[in-house]
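The complex is shown incomplete by one protein chain, all other protein chains being positioned as in the whole.
Right, subunit A next:
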Amino acid sequence: ELSLAAFALLFSELVQYCQRRVGSVAELQERLAQLGHHVGLRALDALVARERPGRRETKVLGVLLFVKGPLWRALFGHDADKLEQANDDDRTFYVIEREPLVNTFVSVPRENSSLNCAAFAAGLLEAVLGASGFPARVSAHWHKGTTLMIKFDEAVIARDKSLEGR
């Protein structure tokens, strides 16, 4: 266990480092997502070995619940607030967090108001889903706090449907 302040200071320095090397908000978010990717891949292996020995999720719902519960608990200390599916699209899901850890200490300057450091968490989640066999695009949005929008590949949903009833 260590202090949240230690993480906050490290993360802030990380964001500033990335900021110095990019020209736009989109690029900055892309960089943060890449770093999140790196963290996600490594967190997944350790976590699966600990929490789900010898077993992996094969259903979309299973993997989403794994993300909302064990993964979020292990990394951020609590479950994600909400998990929702889009009404109009069976490929799209939302992980909603009112106060994401990575944004706790970030004040967004007005000229970059679209910046969302939760891009880091989005990259992390994308890596976890991809490596679990559920390729998806994950993006961060300001909506009901912070929402991570997951858009699964067509193939993932098709496979899930074909598994239904087994």
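The definition used in the following text is that a contact is a pair of C-beta atoms (placed from the backbone, for glycine too) under 8 Å apart; a residue touches a chain by one contact, two chains touch by 3 or more; residues count from 1.
Heads up, the rule we're going with is that contacts and distances are computed from a predicted model.
The complex includes a chain that is not drawn, and of the options "2-oxoisovalerate dehydrogenase subunit alpha", "Trafficking protein particle complex subunit 3", "EKC/KEOPS complex subunit LAGE3-like" or "HAP3 protein" the UniProt name matching it is "Trafficking protein particle complex subunit 3". Screening A:Ala43, A:Leu65 or A:Ile157 against the full complex identifies A:Ala43 as the residue touching the chain left out. Summarising the interface, subunit A meets the missing chain with residues 1-11, 13-14, 16-17, 21, 34-36, 38-39, 42-43, 46, 74-77, 101.
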